[in-house]
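Pasting in a structure now, in C-alpha cells, and then I'll have a few things to ask.
For this view, one protein chain was removed and the others were kept in their places.
And then subunit A:
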C-alpha cells in the first residue's frame, strides 16, 4: 500500500462520499461552538426547519466576549449579553451541552476541548474560529470554518471540503534554553510569511516537536493559521497519551489502551510524500518579538526595527512603511529599547497552566514596572483553579499583575479588556493586526516569559539573560 501522511489517513477515514469533480463530503467528529459565530447559523436552521443532527458531538462554550472581571456582577454590555443569552437559548432548544459563563469548566474553546479530553487523535474537529488548528497538536484534523459552514455541520455533521495540500515543517535540533514554542512558531511565520502555507495542512516534525509538552505543541499548532495554513498537526506519541489519560471525555481503562493502539497507527508512514517541505534550524531561534501589524513581521530580541527599504518587493516595502507608521516605530531602533504600556498574558495561544508557570517563574520576586499595566487571563476556569492551587495567582498579584477570569479577553478585545489608542502592548496572543486589541492599540507578539520579563523591565528584554528569583536560598540563576 502507498505510504500515507497522517493527514491523508484521517482524511480518507472521514470521507463519506467523493464524487468526481466535487468536494468530498467529510464527517465531523467534534463541533465546538461559541457565542460569536453561531447565532446566524442557528437562525438558518430555524428558517429551514432543520434540526441539529448530532447535539452529542457538539459542545458550546462562552469565551469571546465574556467579561473577565467578577462573574457575579451583571454584564454591562447589552449587545454582548444578548449574544450570550442567544447561545444559551439555542443550546437549550437544540439540546447542545453548554459550558456557560458560570460553569466550572468554562473557558476558551481551544483550551477546554483538550483539557476535557474531547480532543483526541484521529478526530475531525471544526469550530467557527480560525484557531481551531490548535487541536491538531493531538494528531486530529482540526480547522476553522465560517458561520455558513457552522450551520452545515449543525444540520448534517458533515462538511463539503476540497482536499488541501500537505506541507511538512521540520524543526531540526533543539530550541536553545530560554527559547519557547511561541518563538518557534513566530520564527516560522517570519520565515515563510502569513500566506506561506495557504491551501496546506502542515505536519510539524522533528526533535524539537517530539520534546515539546502538549501545551507547547498546542501553541505551535494554534498559530498555523497565521502562516495561512488550513490546519497544523503533530503525530500523537506517549506525551499525547499521558496527557489524555484520565481526562473526563477520553475513554477509560481498557478502552483507553485500545484507543492508544489505534492512535499509534495514525502517524505518517515512512516514505510518504508531502506537497512541500520547510526545514527550520531550531538551534538558531532566539526569543521573538513582532514589530509590525502582521504576525509575519517579526524578528528576534537582539535585532533592530527594520528599514522598509530593506524588503524585496514594492508591496512588502509599502506594507512595512504602513506598519511602522501605525506602530509608531522608527527603523534602526533596537527591539530591546521599545517601551511598553501594557502586558497581556492569555489567549488560546498561551494561557495554559505551563504558560502561566513559566511566566510566574520570571515574575517571582519582582514588581511590574510602575508605568506598565499588566494582566493574566487564564484560558479556562480549570487552568485558573490549578494555578491558584499552585500559588501562581499570588506571585502575579504580588508583582502587580491583575488576575482575571477565563476568556479570550484582550486577544481580540471584544469584551471590555482593550488597549487605548497609542498604547503599546507585549501580548502572548496570536495577532498584531491594526486595532486587534483596541483601536489604535499597538501589539507586539511574544512568548509568556518574554511578556513577563517586559512587564517587569518596562521594555522588551532578552529573557535568556533573566535573573530568576525563584530559588528559596536566594541564588539567582539564568534560564
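Keep this in mind: a residue touches a chain if its C-beta (ideal position, glycine included) is under 8 Å from a C-beta of that chain, and two chains touch if they have at least 3 such contacts; residues count from 1.
Heads up, the rule we're going with is that contacts and distances are computed from a predicted model.
Missing chain, UniProt protein name, picked from "Urease accessory protein UreD", "Hydrogenase/sulfur reductase subunit alpha", "3-isopropylmalate dehydratase small subunit" or "ABC transporter permease subunit": "3-isopropylmalate dehydratase small subunit". Of the listed residues A:73, A:162, A:309 or A:389, the one in contact with the hidden chain in the full complex is A:162. The chain omitted from view is touched by exactly one of A:29, A:115, A:355 or A:405, namely A:29.
The chain not displayed touches subunit A at residues 16-17, 21-23, 25, 27, 29-30, 36-37, 39-40, 43, 48, 50, 54, 56-57, 59, 64-65, 77, 79-80, 82-83, 86, 97, 118, 123, 128-130, 144-149, 151-152, 155-160, 162, 164, 194-195, 198-199, 225, 228, 230, 249-251, 255, 259, 294, 315-316, 318-319, 322, 412-414, 421, 431, 433-436, 439-440.
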